[in-house]
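Here the complex is missing one protein chain, while the rest keep their positions.
Order as written gives the chain letters A and B; numbering starts at 1 within each chain.
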Amino acid sequence: MEISLRELAKLLDGKVVGDGDVLITGVAGIKEARPGDITFLANPRYETYTRTTKASAVIVDQNHGSVDKPLIQNSNPYYAFLKAVKVFHGEQEDVLSGIHETAVIGERVKLGENVSLGPYTVIRDGVEIGDGCVVKAGSYIGSRSRLGRQVLIYPNVTVREDSILGDRVIIHSGTVVGSDGFGYAKDGGAYHKIPQVGNVVIEDDVEIGSNVAIDRATIGTTLIKKGVKIDNLVQIAHNVRIGENSIIIAQVGISGSTEIGSDVVLAGQAGLVGHIKIGDNARVGSQAGVTKSVPANTSVSGYPAQPHSLSKRLHASLQRLPDLIKRVRNLEKKLEELGEKSGK
Amino acid sequence: MEISLRELAKLLDGKVVGDGDVLITGVAGIKEARPGDITFLANPRYETYTRTTKASAVIVDQNHGSVDKPLIQNSNPYYAFLKAVKVFHGEQEDVLSGIHETAVIGERVKLGENVSLGPYTVIRDGVEIGDGCVVKAGSYIGSRSRLGRQVLIYPNVTVREDSILGDRVIIHSGTVVGSDGFGYAKDGGAYHKIPQVGNVVIEDDVEIGSNVAIDRATIGTTLIKKGVKIDNLVQIAHNVRIGENSIIIAQVGISGSTEIGSDVVLAGQAGLVGHIKIGDNARVGSQAGVTKSVPANTSVSGYPAQPHSLSKRLHASLQRLPDLIKRVRNLEKKLEELGEKSGK
Partner (left out) sequence: MEISLRELAKLLDGKVVGDGDVLITGVAGIKEARPGDITFLANPRYETYTRTTKASAVIVDQNHGSVDKPLIQNSNPYYAFLKAVKVFHGEQEDVLSGIHETAVIGERVKLGENVSLGPYTVIRDGVEIGDGCVVKAGSYIGSRSRLGRQVLIYPNVTVREDSILGDRVIIHSGTVVGSDGFGYAKDGGAYHKIPQVGNVVIEDDVEIGSNVAIDRATIGTTLIKKGVKIDNLVQIAHNVRIGENSIIIAQVGISGSTEIGSDVVLAGQAGLVGHIKIGDNARVGSQAGVTKSVPANTSVSGYPAQPHSLSKRLHASLQRLPDLIKRVRNLEKKLEELGEKSGK
């Protein structure tokens, strides 16, 4: 495929600066781009690469005109680039269509229009699946679960009974939705299982990565609100609630009944104890161990997690500690000498 | 369903305090309860909620009579509540019965009474499955593995060859039991795989969460003893041994050949190096990095893990370090002045 920068700019709602006749044949990251590619600059840290990139053109924001290349200006260069990727690559997915003859479909199942069920899918009794949903090979949808419209379930996913998924939810392979919460009552030295009779509700436009575990509520609902994006290998315990458009990076663990606000970012491998609240727009650093609630609009890091600026100051202080020990020893020596002098 | 508090108390082996005629229609947590619900008070931290809960009755311990509500007293309020949950909710599971026509069953397989095998299950040669076992859709039981009685395997579980599971073991979706241990011999700059010829033994009443990985022993047995409860996304390496009734919270990692005693708690995301021992009743804090053996009845935290009281003291000291640096600078200045005075 080959398209002029001018035509491409129209498709991306962008404005050309420089030669609109240059031909674009592909898309690439700023460091990997070769002649013919268009790339983008979103993060100012990558500005220096605009001088060395081999790309034929760059997507920049509308205030940016100093790059010595043909440009497309757009108020969101990253999102415009996303559109460019679609122009060149389209959808490359394994396409499924229709109900495979091996799909095992229970009783009282309602299937919408244009539903696709892959080989060896199992749809249990009372399930409802909305228009345009795709459930790929080997996936399991438990009894009475409901999928909205255009839900995409990759191969080998398990959705346990009574789960409710909104529209356009995407779940990647190996993920388990609705497994039992981890709850036991100790009695006579042994643990007895607490029945986990709640469910999981996942709202519209949520995407969940691979090998994630989301437990059903003990009673009530484990709730993932609209637009939340969850990376791979994340643990979400029973009765957790996650607010709209929050981002949960890989290998994060959230303990039972903790509430995450909206627009929160939990960076990779962070761990949160149970029964706390993370306020809206808060940010939890990677590997942070959060042991108490975090106010809205704040940033925490470290273990136990503290305000990020404090964590940084303590870390900087710690670097000076070995020297400080020497200085204190030196002071003690001098003081002793002084004491001896002045004492005698 | 509707039942009087008096009748419910009999089912829970409890004693009514107050109006035994009040009608109970459901169960709920103390904060979520509505009129008609019964709730419970186990953790004294929740005591204040007994004044605000909308529940019609509360299960409390036998020394507790001051709540202004009808009560059921029982020596273990949490466990009594568990029984109440069962009274109102029963079992809501996807019920399986019988051998699905698509189950692939190998040669020399022995099935007990009332075994259920879901769609697309695969049972390899020489497997033995005890009375009342349920293996759900898409799960795999490798050659020569043995399941005791009333084992419950959720969908899409993999149990590799030669695994031995006791009675009433529960394994949640996505979990892998018996994958090869991580063992290589370096020779000529490259790694050569050590054959992993041991197995995994899981004793009675063990429950294992979703997407857990339990490796088979290199030689011998990876052993999970009676009553152990394992949360989601836990890593258990080859030749690990876990003692009775220990609790392993989500995302913990246990390296090869480490031995965990009985009644141990490993909190979330803790990591343990290989070839160490964790004594009985020990407690490892969340995210702790345990680099050496931990004596029985002790509590460790931090990285590298230290006695918890020491970790806390060091953490508290660290908060004072920036100020301490200033104080030392101040001392140095004063001492210099004093030195100048006394020196001259």
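Here is the rule we go by: a contact is a pair of C-beta atoms (placed from the backbone, for glycine too) under 8 Å apart; a residue touches a chain by one contact, two chains touch by 3 or more.
Not measured: the values here are computed from a predicted model.
A.B. asks: Tell me which residue among B:Val228, B:Ile242 or B:Val273 touches the hidden chain in the full complex.
C.D. replies: Looking across B:Val228, B:Ile242 or B:Val273, the contact with the absent chain belongs to B:Val273.
A.B. asks: For the chain left off this view, which of A:Ala190, A:Ala250, A:Ile276 or A:Ala296 is in contact with it?
C.D. replies: Hidden-chain contact among the options goes to A:Ala250.
A.B. asks: If I consider the whole complex, including the chain that's not displayed, which of B:Asn114, B:Ser179 or B:Asn281 touches that chain?
C.D. replies: Per the contact definition at the top, the residue touching the missing chain is B:Ser179.
A.B. asks: In terms of residues, what is the contact footprint of the unshown chain on subunit B?
C.D. replies: Touching the missing chain: residues 102, 104, 120, 122, 124-125, 138, 140, 142-143, 156, 158, 160-162, 174-176, 179-180, 182, 184-187, 189-195, 197, 211-213, 215, 218-220, 233, 235, 237, 251, 253, 255, 269, 271, 273, 287, 289, 303-304, 313-314, 317-318, 320-321, 324, 327-328, 331, 334-335, 338, 341-342.
A.B. asks: List the residues of subunit A that touch the chain left out of this view.
C.D. replies: With respect to the unshown chain, the touching residues of subunit A are 27-29, 32, 76, 78-79, 81-82, 85-86, 89, 91-94, 100, 102, 118-120, 136-138, 154-156, 170, 172-174, 205, 207, 209-211, 227, 229, 231-233, 245, 247, 249-251, 263, 268-269, 286-287, 302-303, 315, 318-319, 321-322, 324-325, 328, 331-332, 335, 338-339, 342.
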